[in-house]
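Below is one structure; the comments refer to it alone.
For this depiction, one protein chain was excluded, whereas all remaining protein chains were kept in their positions.
Letters A and B name the chains as they come in the text, with residue numbers starting at 1 for each one.
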Amino acid sequence: MGSYIPSTAQERQKMLSAMGMSSTDELYASVPESVRLKELNIPSGCTELEVREKITGMAGKNKVFSSIFRGAGAYNHYIPSIVKTITSKEEFVTAYTPYQAEISQGVLQSIFEYQTEMCQLTGMDVANASVYDGAVAAAEAVFMCQERKKQGVIVSGTVDPKVLAVIKTYCASRSVEVKVLPVSDYATDMEALKAALDKTSACVYVQSPNYYGVIEDMDAVVAASHEAGAKVIMGVNPIALGLLKTPGEYGVDIAVGEGQPLGLPLAYGGPYLGFVTTTNAMVRKLPGRIVGETVDAKGKRCYVLTLQAREQHIRREKASSNICSNEALCAMTAAVYLAAMGPKGIRKAAESSAAHAHYLASELCKIPGFQLVTDKPFFHEFVTTTPIPARILEEDLAAEGILCGLPIEEGILWCCTELCTRKKIDELIRVIKAVCQEVA
Amino acid sequence: MASVPAELKYTKSHEWVKEEDGLYVVGLTDFAQEALGDIVFINMPEEGDDVVSGESFADVESVKAVSDVFSPVSGTVAEVNEELIDEPALINQEPYEQWLIKVKDVSDTEELMDAAAYEEFCANEEE
Partner (left out) sequence: MELLFERSRAGRGMDLLPDCDVPEADFGDELLRQEAPRLPEMAEIDLGRHYTELAKETHGVNDGFYPLGSCTMKYNPRINEELSGLPGFTAIHPLQPENTVQGALQVMYDTEKLLGEITGMDSITLQPAAGAHGEYTGLLLIRSYHLSRGDVGRTKIIVPDSAHGTNPASAVMAGFSVVSVPSNDDGGVDLEALKAAVGDDTAGLMLTNPNTVGIFDPNILEITKIIHEAGGLCYYDGANLNAIMGVVRPGDMGFDCVHVNLHKTFSTPHGGGGPGSGPVGCKAFLADFLPAPQVRMSDGVYSLYAPTNSIGQVRSFGGNFLVVVRALTYILTLGREGIPEASTNAVLNANYMMSLLKGHYDMAYDTVCMHEFVMTLEKLKHDYGVAAMDVAKRLLDFGIHPPTMYFPLIVYEALMIEPTETESKETLDRAAELFLNILEEAKTNGEELHHAPHDCYIGRPDEVNAARKPVLTYSFA
């Protein structure tokens, strides 16, 4: 059996004796006898070598695809080697939340740098130190906009359904109504938005590029919403912002998103990184930790957790969010990733992802039965029809080590990143053609 | 402790009040600011909001704490001291010069103390 307890049996006995005790049972005298557990019904412990074999065996039962054309909220981008090296440093990995600024300047400064980078990327003024994931970021942002007289929440029907589900969960428990707008040709129905807005509308949440990959008309969304006095929350893909117009440029109030594409592995869904950026005007509505710059007693520049009176450990039942632990190491990962990529690298990743997606779309559409479902502009995801059942295609592609686009109600949702090279796309097309022929 | 101005009235939750041109002006006492420590932010109500006697209408943040500010009167907020939103430290510096809100259409007033009674009240609190 494994154990990480340094003290030997003799040392433990010594400690007990020093306290005038003879057995560790005495330590648990306050636990009622009737509920004392005799023995845990779990397997005996094992050595490091044994556990390595067990866990490695489980890892081996997962299929690692060599080509991934699936996104839908989790994106397979290249992770520079230095990212993992830096974020594996034991000091960062094993530190607690940096409440003690004097011995936490490293973590604090890294969060400050992360906040700055996220603001640069989104064009917003301020960022928090992270929340759990992109969906929770959207839900938390909705509650940043709640005012006494304005509580209505409007969500475009084109957002990621998982994000919508989380927003609904968060709103249902606080009895906040969520209006979901109909979809018009794979984009937000602007007429429906205008009709839904009134003076009780607190906020409008629109994702762009949306779930179907379509770049939304954010100018129109912002104009309509602001005219009605509602705030705009924009869900973004951080890689896309290397190229596309920023939430700041559109003039939204809050930009949120899933930070996973910024150097975090797919990892079967987590840990990921929810980021929230906003305007100076809304800084005190931000949930979670925030790092600020200040000076120490001698005037030296330093960093601290600040604006803490917003948070649950001080405000308790009056806090607008309960978040405590966040995704700090994931935020550091994103910070290192962005620093490694630099302005040119992030643009290249965005351009390459978009270019490959457009190449794939044009190649796919040459196969009878595959058609883009809309001619609206898209970034690195798009939906096509399929002439054969998506599940069959998925299975046949899997046999070739290729993860197919995601089968959805409307067809197949495809995604390309810079890792989907021309060679991989050509191979995908070749296999699809073969499958089509076979089925036909 | 700084002297307690004689012309003001006081609450047990350490707000001061004075009547001025038909409006009730509300601020925090020196005792309150001393207990709160360095004030870093004030969450203010908005003009037109209703306030209720004995209920919180604002909260005051220090670095590691937050405290409610209670309204001594019921009425409608006529004016908010915007300056405090940018410079909350002013409350620490001159509590009796800095009002938080002015209230109009006052319908109800909490039982208030005069300066002497409040001074005695504070002396007991400190023990």
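One rule holds for everything that comes next: a residue touches a chain if its C-beta (ideal position, glycine included) is under 8 Å from a C-beta of that chain, and two chains touch if they have at least 3 such contacts.
What you see is a predicted model, and the numbers here were worked out from it, not measured in a lab.
Peer 1: Considering the full assembly, with which of the depicted chains is the omitted chain in contact?
Peer 2: Even though it is not drawn, that chain still touches A, B.
Peer 1: Of A:144, A:206 or A:291, which residue touches the hidden chain?
Peer 2: With A:144, A:206 or A:291 as choices, the missing chain is touched by A:291.
Peer 1: Identify the residue among A:229, A:251 or A:265 that touches the chain left out of the display.
Peer 2: Counting the whole complex, the residue in contact with the absent chain is A:265.
Peer 1: Which one touches the absent chain: A:180, A:230, A:244 or A:383?
Peer 2: From the options A:180, A:230, A:244 or A:383, the contact with the absent chain belongs to A:244.
Peer 1: Looking at the whole complex, which of A:192, A:336 or A:372 touches the chain that is not displayed?
Peer 2: Counting the whole complex, the residue in contact with the absent chain is A:336.
Peer 1: What is the set of chain B residues that contact the non-displayed chain in the whole complex?
Peer 2: Contact residues on chain B toward the absent chain are 38, 40-41, 61-64, 88-89.
In the analysis below, only the chains that are shown with their structure count from here on.
Peer 1: Just how far, in Å, is the C-alpha centre of chain B from the one of chain A?
Peer 2: Inter-chain centre distance comes to 43 Å.
Peer 1: Give the list of chain B residues in touch with chain A in this complex.
Peer 2: 40-41, 43, 49, 59, 61-66
Peer 1: Please name which positions on chain A make contact with chain B in the complex.
Peer 2: 148, 284, 307-309, 314-315, 318
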